[in-house]
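The other protein chains are all here in position, but one chain of the complex has been omitted.
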């Protein structure tokens, strides 16, 4: 406690805002909040965070940290005043955006809230300091390794609801030394209006099958690659995250690297409830045992998936191509059902 | 990865569809999708899976596997065309049903989806291959032991929503060598319209108290029996599963068989949120410490339980009878409250 307080006092005295334990800034970078083209389907306002204004997107860039690191992130608010005014309904609410994060440590000055005055008016900037605190075996405080997210907490309202709904959110992963490293990470935000990353139906899966480019709307991997899904719940609704053919361990990292007793006890799941603000990591080996294919990835609330809350985990073969037997039915009629049947010549017998 | 791909390639070459690792088919049996009498209360269409057409039910038969086993299940679609047409709203959607499963491994040919053309038109059949993959200590892939479910993914729509809502679902348990074996397993699907296994209120508890026959609407055990509840979320709503007087460990198997540190860390629960597609196992010892009785088992969302999403876990004494002191109030007025009081002579003092 003494150390905690001394650090806080020192931070206050210095006019800085470092959380206790953050003695060195390991990395400094900028983040830009900008307006993006309106949603092509709904015409809703779209905003994004980017490492440059030009690269802003929703979700924003994945921020990866290692326990022990401290980042200083300077947020530039380049969203037009008129846009921010359009997002709010209460004229007394200040106009601005912020950077609020989950999981890692930050002082009130980096909280990204109105009451702490830690937000950014239009045209301004502000530096937020995040500390990926490691486990403290003295106090018993756990480390911050895990799957988290960052988001606006001011745009349009005191909880940033319109800001988040417009696109101001992104993923954070804090790793511990020794954590398994993925080959690919996909951030998938399950949200309102039956959306994944604010898109639904074909907008949520824009992969060019000849030359798939991984991104927020193209989930693709080669068979055998270690793929990490960072799942975030945003908005107002409950959802369940499900992917066909793959499963993961319900642990911090989504894998088990433990004793026999842990292996015997940890649930393996392929479907998980995610509420707003929840985050978890699902680690899978693409196509492991099941092979290449167009594996559905969807909310298992039936009316959500029916209304388009569904995308595809495209697992390519090792050459980066989709194998014929795993193709879409129209394009790959191999083993297609004969008229009237769907018959399969594989031997089958009675249950006995 | 090489092994994965080689297996997939071999499967494709053979025109077969075995997932990697499935070298021998351990068991072959048939599953029939049939139409059942309409719901006696709502007049809704009811379908069921059965090991024979005559034994079809909702939920369908429990399928148990041991890690390492591979099953070949041939699904016969005996549901009338007119019924399947009535379930769909989009005339372009194909008419058929399928077998999609969770947790275990299967290739795209056993996915049970429209886009992979792995469903069964009326009058047809198709063999699905499931592999209960064991833990692979080389790749780090976890095993498939756990509580899962199977369901239609095509009937009436691309996610099988009307098929599932009509009754095409059932439980899957994959056990690992050494897992505790239950004396009884009950599959309980918490679903829409405040239903348990598609029934509510008295329809969800049809036990003959003189001669209770365990089944989808009669949850009964003798005191001391190890009872396993396989809880499934289906449909569109969130639910919470609660049973009176009993609790379980929030692990893969619902029990703890671990180190002191695991025992000290694993949550013990008697209420658990279950969203659509979620499954878990709750393992209890019937009446352990609490004795025989009519123990309520219900969704703890208050309006759900009030509207009939409640059944009873009937715990009989060791002779298979319900003890007098634990009976329903009307039938067993022992220790009933005197007029005006509910007084209990047990000594009590002040808190102090």
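Order of writing sets the labels: A and B. Residues in every chain begin at 1.
Here is the rule we use: a residue touches a chain if its C-beta (ideal position, glycine included) is under 8 Å from a C-beta of that chain, and two chains touch if they have at least 3 such contacts.
On a predicted model such as this, the values are computed, not experimentally measured, just so you know.
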Which listed residue, A:53, A:143 or A:214, touches the chain dropped from view?
A:143
Which is it among A:48, A:157, A:224 or A:291 that touches the chain not included here?
A:157
For the chain left off this view, which of B:87, B:164 or B:256 is in contact with it?
B:256
Sites on chain B contacted by the missing partner chain, in the whole complex
180, 223-224, 238-240, 242, 244-245, 247-249, 255-257, 259, 261-273, 285, 287-296, 298, 300-306, 310, 317-318, 323-326, 328-329, 333, 335-337, 340-344, 346-352
I need the residue numbers on chain A that touch the omitted chain, in ascending order.
1, 4-5, 7-8, 11-12, 15-17, 19-21, 27-30, 51, 72-74, 77, 96, 100, 102-103, 105-109, 111, 113-117, 119-121, 123-127, 129, 131, 133, 135, 139-146, 148, 157-159, 161, 164-165, 176, 178-179, 233-238, 250-253, 256-259, 262, 266, 273-280
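The rule is short, and it goes like this: only the chains that are shown with their structure count from here on.
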Euclidean distance of C-alpha centroids - chain A vs chain B, Å
31
